[in-house]
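Below are the structure tokens for one structure; questions will follow.
Below is a slice of the complex: some chains, not all, each in place.
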Amino acid sequence: MNWYQKEITLKLRGRGFHLVTDEIVGQIPEIKEIKVGLLHIHIKHTSASLTLNENYDPDVRSDMEEYFSRTVKENEPWYDHNSEGSDDMPAHIKSTLIGSSLTIPITNGTLNLGTWQGIYLCEHRNHAGSRKIVVTINGE
Amino acid sequence: MNWYQKEITLKLRGRGFHLVTDEIVGQIPEIKEIKVGLLHIHIKHTSASLTLNENYDPDVRSDMEEYFSRTVKENEPWYDHNSEGSDDMPAHIKSTLIGSSLTIPITNGTLNLGTWQGIYLCEHRNHAGSRKIVVTINGE
């Protein structure tokens, strides 16, 4: 196998930072066939994002949500893009600050992450639908 | 075809966030030959950046410019790197906050972006020259 690609719909989640490593990896057993390669994960939305961060203490995720929501405020008087709700323009900004995709090395059939690294879905809207991601595996 | 690479000079633009999906995609028809793969876009500068965000309402782009320019201020008294103009050090910081490259999945000959996703050139200098990007396609 050289290339493998799949679209995955993540479980519906509320606003916040969520650990989704197991949900994603569990749906791509093809990783096990790769000795050396890369996994690319792309989120098809502009008001949610993906990052790698600490996979152990849930307080890291809630502090992260609080940091971004304090830093990128709702209802700034100078926002012109207001028609989709007060959480929408901040969600676009957070999406650009954090990023829409991750590329992770694969080594001997598993993701070569650090001990404390996990994949976060960062949901920036209060009431979004399920988020779609595209996973692409390339390796040998 | 397995690998394809090309350097592209983007049209000159002023400071701000600009939608450049069509300008880039129009210059790499090789995407059509790829069933499964990835497009990588790299900007060869440290005072401009690339992101994916909302491709419809131009207010998102101008609010984004305003957010980053309010957050990363010019003329901070503690900046030591001042010799290239008051917009230069903020441009470097914005470039690191947003990022220098994008990786986007290719599926059946087209970029597999969400309905509302487009590629932004983020120009952080007031009077920059044309920006150069390197596009690399890998797929089968």
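All chains are identified by letter, namely A and B, in their written order; residue positions are counted from 1 within each chain.
One rule holds for everything that comes next: contacts are C-beta pairs under 8 Å (C-beta built on N, C-alpha and C of every residue); 3 or more make two chains touch, one makes a residue touch a chain.
Worth saying up front: this structure is predicted, and the values here are computed from it rather than measured.
In this structure file the homo-oligomer totals 3 copies of one chain sequence, with 2 depicted.
The rule we apply is simple: only the chains that are shown with their structure count from here on.
Spacing of chain A relative to chain B, judged by their CA centroids, is 20 angstrom. Within the complex formed with chain A, the residues of chain B that make contact are 36-38, 51-54, 57, 59-60, 62-64, 66-67, 70-71, 97-99, 102-105, 107, 112-117, 120, 138-140.
Remark: chain A residues 2-5, 40, 42-46, 71-72, 76, 78-81, 83, 89, 92-93, 95-97, 99-101, 103, 132, 134, 136, 138 touch chain B in the complex.
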